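Here you go, one structure.
Right, chain A next:
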Amino acid sequence: MDDRVILRIGAKILIPFILLFALYVQFHGDYGPGGGFQAGVIFAAAFVLYALVFGLGNAVKVLPPQAVYVCGALGVMIYMGVGFVTMALGGAFLDYNVLAPDPTHGQHYGILAVELGVLVTVFGVMVALFYAFAGRRRLDL
Partner candidate 1 sequence: MIDVGLFNYWAVIVLMMVGFYTLIARGNLVKKLIGLNVFQTSVIMMYVTMGKIEGGTAPILVESGEHVVYSNPIPHVLMLTAIVVGVATLALGLSLVVRINEAYGTIEEDAIMDEAL
Partner candidate 2 sequence: MSVGLLVGFCVLLPVLGAVLVLVLRNYPNAREAATLLVGAATFYHVLGLLHYIREGARPRLDLLEVVPGVQLAFEVEPLGLVFALVASFLWPVTTLYSIGYMRGHHEENQTRFFFFFAIAIAGALGVAFSANLFTLFAFYEFLTFCTFPLVTHHQTEEAKKAGRIYLGILLSTSVGFQLIAIIWTWQLAGTVEFTEGGILAGTASAGVLGAILILFVFGVGKAAVMPFHRWLPAAMVAPTPVSALLHAVAVVKAGVFTVLKVSLYVFGIDLLATLAATDWLAWAAGATIILGSLVAFKQDNLKARLAYSTISQLSYIVLGALLANEWGIIGGGMHIAMHAFGKITLFFAAGAIMVAAHEKKISRMHGLGRTMPITFAAFFVGSLSIIGLPPAGGSWSKWFLGMGTLEAGQYGLLVVLMLSSLLGLYYLLEVPVKAFFFAPPDDAHHGPGIKEAPLPSLIAIVITASATVAFFFWPDLWHELMTLAVSGGAS
């Protein structure tokens, strides 16, 4: 029982840091290694840790599966949405130059937006995969 207490407290301390790290990876992706994909995986890892320590039931309460699916779908839509927006603004599909008066600013916004899309999708999908596998009760043979 003591182990679990340590585990829980450890996790409680660790999870905010993991989330923070994920955000760092997301937004520092322009300057160092990292980006939406890695950040998404780390985000998901935080929830996986939560679910492992506090049980799937509690994890599902914090983050209902439905929300996870929505994330998975939403990210793709964000990414493609950027493409449609650039198109509406008169550029080619995913031509970020048109997002701001200054092309390099436009590139920044665009990259930020699509990385966000990647983050949301990857996070959603990874947690959804975990839920799907962990949530399936073993049927004894």
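With respect to how the candidates were assembled, all candidates are chains of the complex that A comes from, given by their letters.
The criterion applied here is as follows: a residue touches a chain if its C-beta (ideal position, glycine included) is under 8 Å from a C-beta of that chain, and two chains touch if they have at least 3 such contacts; residues count from 1.
Model, not experiment: these values are computed from the prediction.
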For chain A, as assembled in this complex, the candidate in touch from 1 or 2: 1
Chain A - residues contacting candidate 1, complex: 31-33, 37, 122, 129, 132-133, 136, 139, 141
